[in-house]
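Here's a structure for you.
Entry: chain A
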Amino acid sequence: MTKILDVQNLSLYSGNVTLLIDISFTLEQGQIMTVFGPSGSGKSLLCKSILNLQNQNLHKTGKILFMNKDISHQNNLKSVRGKTISIMFQSVSKSLNPMLTLGQHLVQVSKRNNDDLLMDVGFSNPIEILQKYPHQVSGGELSRFGLALALAPNPRLLILDEAFTSIDDNLKTKFVNLIKNLVHQKQLSIILVTHDLDILDKLSDNYIVMQNGEIIETNNNLSTSSNSEYLKNSISSFKRLYNDDF
Partner candidate 1 sequence: MNNLLLNVANISLVNRNQILKSNQSFALKDISFSLAENNSISLIGDSASGKTSLIMALLKLKPISSGKIFYKGKDINLFSKTELVQYRRNIQPVFQNYEESLNPLLTIQNNLYYGFSNRLTKKEKLLKLNNLVNLMGLNNNILSKLPFQLSGGEKQRITIIRALVTEPEMIILDEPFSSLDVINQEKLLAVFQQIKSEFKVSYIFITHKIPLIKYFSDSIFSINKGKMQKLENYRAYENLKND
Partner candidate 2 sequence: MKQIINEIWQNRNFKLGLILLLLVIIFSAILPNILPGDPNFQNMEKCYTKPTSQHICGTDNLGRDIFLRLIHGSGLSLKISLTTSLFSVLIGLTIGFISGSSPKSIDYILMRMTDLFFGFPKYFLFILVLGFGEFSLLKLIIVLSIFSWMETAKMVRSETHYINSSLFVKSAICQGLSKSNLFFIHYLPNLAGILISSYTLQVSTIILVESGISFIGLGVQSPNISLGTILNQARYFPYDNYTLIIFSGLFILLNVSTFHFLGDGLKATTNKEKFQK
């Protein structure tokens, strides 16, 4: 298998405060990696700093190799951002420009006809939805469109930053199936940020657990004994709460 992303010793500082500490991991083509951890552990910040989208006043060190190219440099970054690496933020409604229709958003990232893609994410009438403004569509539709927008440029790596938090269980199942298909068909790689154990279990090939800006565990199977306290507690809570589902 080929390595698609290689993060080496990534750290992020704000003055004297360290926000991310020495993050290293690798992701292989066609794999799904989950970033798991309590809120405030630096998951979202990690996603943003892969594409150098963090607040520019923060100091960043370390190396990020994407398909063997160093994308910590601005020049290489331009050729991957939004082209071979896509990111979907948690709140799709905030990440769309209120003055543009959905169609105008889509056309900016992909010139070709995306009707099939829109059908895939569950829009029965793509032409109609593209004429609407963000405020005219419901939260569920926005999440679907957000996914379509991230997939439209045909990326090699998709980063989903808490994309499953605000959607309901039904749509979640749909997304899970869609993502499984994409990974299977196109050898897409995915970084998935979540605090949902269910997703972690159903989707990921391997996972990292973060706490206080650090990776405290790297593993590929939930059932093998985990050594971090947070994950252990989460699993036992999960079992007690959802025992008949797990």
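On how the list was made: all candidates are chains of the complex that A comes from, given by their letters.
Here is the rule we go by: contacts are C-beta pairs under 8 Å (C-beta built on N, C-alpha and C of every residue); 3 or more make two chains touch, one makes a residue touch a chain; residues count from 1.
Note that this is a predicted model, so its numbers are computed, not measured.
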{"item": "Touching partner of chain A in this complex, picked from 1 or 2", "value": "1"}
{"item": "Interfacial residue positions of chain A with respect to candidate 1 in the complex", "value": "38-39, 138-140, 165-171, 195, 197, 230, 233-234, 237-238, 240-242, 245"}
